[in-house]
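Below you'll find the structure, written out as structure tokens, and then a few comments.
Now for chain A:
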Amino acid sequence: MWRSEAFIMGKSRAVRSLYHDAIIQTWEETMKKQFTGSLSAIALAVTGVLTAPMAQAQDYSRFGIDSDLPGTCNFAATDAKDYSGRTLNIITHAIPVIGEPTALHAEQFAELTGAEVNVVHVPFGDLFQRIMIPFQSGQNAYDVLFYGSLWIGDFNRFLAPVPDAFLNSSGMSDVTDSFKGVATWNGQMIQYPMDGDRHYLKYRTDAFENAELQARFKDATGRDLAVPETWEEYNEVAAFFSGFDWDGDGEVNYGSAEVAKRDDLMFSAFISRAAPYAKHPDVTGGFFFDLETMEPLINTPGFVRGLELFVDAQKSFPPGGTNFGLGDEIFSFGGGQTLMSYSWDDAFIQAQQEDSRIRDMVGAAPLPGAREVWNRDSGQWDNFDEPSLAPYMTWGWSSAVSDMSEEKEMAFDYLCFFSNEANTFHDLQIGRFGVNPYRDSHFDSGFWQGLGWDASVADSYVKTLSEMELSENRVYDLRIPGVGQFMSSMANGVAEALAGQKSAQDALDDVAKEWAGIVDRIGEDRLRDAYANVVRLEDNEG
Partner candidate 1 sequence: MTRTYNTIKYLFLLAWSIFVVFPFLWALSTSFKDANAVTSGARYLPWVEFEPSLQGWQSLFASGSRGINIITPFFNSATVTLLASVISLVLGTLAAYGLSRYKFKLGFIKNADITFFFISQRIMPPIVLAIPFFLMLKEIRALDTIAGLVIVYIALLLPIAVWVMIDFFASIPKELDEMAMIDGCTPIGAFFRVVLPNSLAGLVVAGMFCLIFGWNDFFFAFTLTFTETQLLPVAIVSLNSSVTPWWSLSAFALISVTPLALVAIVVERFMSRGSLAGAFR
Partner candidate 2 sequence: MLTLQNLTTPHPKLPLSGLDVTFEPGKIYTILGRTGAGKTELLRTLIGLDPIAEGAVHLDGKNLDRTPIRARQMAMVYQQFINYPHLDVLANVAFPLRRKKVNKIDALARAREALELVGLAEFETRKPSELSGGQQQRVALARAIVKHARILLMDEPLANLDYKLREQLREEFPRLLEKNSDGIILYTTTEPGEAMQLGDELIVMHEGRIVAKGDPGELFENPPSIEVAQVISDPPISICAGEVKNGHLYFNDGSAVDETSLSLGADGPVRIGIRPDALTIGGDIPAQVTLAEFSGSDTIVHLRLPFGEAVMLVDGIREYSPGVKFGVSLETSALLLFSQAGGNITERTG
């Protein structure tokens, strides 16, 4: 059914080189032929009635898709629109993650509708300011924005709500509730879901299933080797597998690759590690802050424990591991250097590339949990027999339309087209695109097996992801104004602890102090209003 990504890409590359010439010839004819059809479609679009036009026997395989799939914004529907002479400006992440599909679908959109579409690609670290400066200065710079969904707390004032027509689109109704929640602010959907991201554990099955290594592990620790269920276990396993060549490729292997570089998303690695210790399933009313008082909870024992374990894990990092950015982590795990890693899908997908040395030697599992969880209501550690998990729905990519845009309709049309059924299935298959499951229909092991994955790998992948959707103890990003300040302050404290400049407690105490300062400056009430949105999601009220 589904062919391997490489095959499809190979095909699409060949097609691409051919179609450019062909398209130009056929385009004018097509335009003429469809002139009347287009007109009616425009009329429909203008009146805001978005229905799939009659299924035409149109072949869109030149766009690299197998076939157009039914859906509100499919190729045929988009083809029917005419935006010639109009311009759409898009800001997105660097190529390839999100950036490549943005550009790809922009090209397609331009070709189908006649619009001029400009795309600018920005590295993650500077994306926020590139969007924020024009927002704050009232400059209408971009119509469509792709960015980290956690910034909704800062951006919400500048975004256009998703119109009803799109809320009812076929693609949108398939989006899982948690990702609809991510896109919603004060009950209104202002982000357009096009990606689902979360952290999960990746590990090397070849090592865990190796009888000799299992025996050696047992000798050394007295415990059976198993995929870690708590972070203590994670550290222990990682430490054991550090410093020798356990996969026999001639290079020394290590236990854990983590994003530990301060300004490179390290904050989300830390949250993943700390969440199970700090997020008590029975405690409501805030994870980062006490919603009532807006007191920072960042220096409470749960977080401190998480940080101590993070610091401890460093001994299992590969050389340079304490300065790993996401890219290094992907290279390290995806390249077969390390036993385990946890972050977004990228490293997993990298490992599963067709030419990968460790293809089908990897497994996915939920992030480790904790057997002891800090209960801030009672002020003590509560014990759990089964490790308590606290899946971190770490920021995923999201998209939105600027409220200043003068081309809102076209902008939403583009986003809807971007995430139409055919495009989404195409994008999901390509690891480097960074588009990950976020619709109910994506949690299907058969789909991934179709890409050539082993059934066991695909099963563990889908199971892991969908279980997170079901968890009642999820942690969300701090989606409030100034999230960048909070996260950078936290990352700085964590980095100081990692570097041994401060103890975990001292570092987080200082972070808490800074956080209190930020709350003072931004205003407690403003933050509480925003944070309530997050707490509602976490407390499963949203």
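By our rule, a residue touches a chain if its C-beta (ideal position, glycine included) is under 8 Å from a C-beta of that chain, and two chains touch if they have at least 3 such contacts; residues count from 1.
On the choice of candidates, all candidates are chains of the complex that A comes from, given by their letters.
Computed from a predicted structure; not experimentally measured.
Contact annotation for this complex: of the listed candidates 1 or 2, chain A touches only 1. Listed in rising order, the residues of chain A touching candidate 1 in the complex are 89-91, 93-104, 106-107, 118-124, 126, 129-130, 133-134, 137-139, 141-142, 251, 325-328, 330-332, 334-337, 344, 346, 350, 353, 355-357, 432, 434.
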